[in-house]
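In this view, the complex is presented without one of its protein chains, the others remaining in place.
The block that comes next holds chain A.
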Amino acid sequence: MRGGQGAARAPVIQFTNCRILRGGALLREDLWVRGGRILDPEKLFFEERRVADEQRDCGGCILAPGFIDVQINGGFGVDFSQASEDVGSGVALVARRILSHGVTSFCPTLVTSPLEVYHKVLPQIPVKSGGPHGAGVLGVHLEGPFISREKRGAHPEAHLRSFEADAFQDLLATYGGLDNVRIVTLAPELGHSHEVIRALTALGICVSLGHSVADLGTAEEAVQSGATFITHLFNAMLPFHHRDPGIVGLLTSDRLPAGRHIFYGMIADGIHTNPAALRIAHRAHPKGLVLVTDAVPALGLGNGRHTLGQQEVEVDGLTAYVAGTSTLSGSIAPMDTCVRHFLQATGCSVECALEAASLHPAQLLGLEKRKGTLDFGADADFVVLDDSLHVRATYISGELVWQAEEARP
């Protein structure tokens, strides 16, 4: 990212004839970009006394912050949990292909895997800025292995773990280090989880609760220790009960640390969650909702058998199952499909649907000054959408990195 003198000489691009998402509203404003960042045109006019070097007509489209996917297990045949010699190429392929879904930053996710996989794969997925090569990698999301046996879902039972006495060291030994890690999903009912949550939080790693049979009290304590996220709400946790809402109760809990609220991931593919349940969660706590794809390697591939982690999955249309069972095995709906489905199922505003895929994940990761918004100074990662929220073009750092076929000259 350029800055200082260099940025001042960089060309100023003015995106016109568009509506931009800013301050929670769609405004009829132009979007100004320079040096890969969103620029304040008023400041440019009065202080630098400059006008745009180039104007680009957006044809009346919506310009929204680029989508951020904090839970994606692979796609296009790539499985992030598969230890290979060249994990980097797989990540790069997915990074490039999800640009067409409007995703400009993501957290490659590893499901429960044996130690060897973590030790081999993690060092090969560094944090990386996005660009024409693909969406940016914000860090890895480790979903497991410290999760509940009962709620393991599609995760392989053989590799589940609980914390040994020196819990944090045990975790470090399991993963082989936390260098490129951004999010860890664990079950808070496991013994010694609190010291782990505190240690991870202290390192700036986001702790998420999921694949768990925790009751509300346990979940609240975990949040007090530092947990800030719920992994795919409703899925792989105890169902809401009116005398013990379980993890779901965090959405309206009054025992969370002051000034903080919980974020929760939702897979809005129309399959993992009944629309009515999606609406209940959204209405109870709209500001915490984070759209995730939880996409599996079969994303972007056709029907048939494919690999996820240490298991086989079967794809049939928009649904993926653990082969030979009726257990859902992650979604294959792209992020923009999730945004559209979320909009339609909840009847929320366009602004609200867009923020669930951009602002909220950015806030979850503490990145809202640079990502997930079109505020002045933020990275110019944005997506051009038509009125039905289909992606027409994707930009990273102010550069066009993907464009729909019809839009190409």
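We adopt the following convention: a contact is a pair of C-beta atoms (placed from the backbone, for glycine too) under 8 Å apart; a residue touches a chain by one contact, two chains touch by 3 or more; residues count from 1.
Heads up, the rule we're going with is that contacts and distances are computed from a predicted model.
Among the names given as "GCS light chain", "Glucosamine-6-phosphate isomerase", "Vacuolar ATPase assembly protein VMA22" or "Gap junction protein", UniProt records the absent chain under the name "Glucosamine-6-phosphate isomerase".
Among A:Arg50, A:Arg149, A:Arg260 or A:Lys369, only A:Arg50 touches the chain left out of the display.
Interface residues of chain A facing the missing partner chain: 30, 40-46, 48-51.
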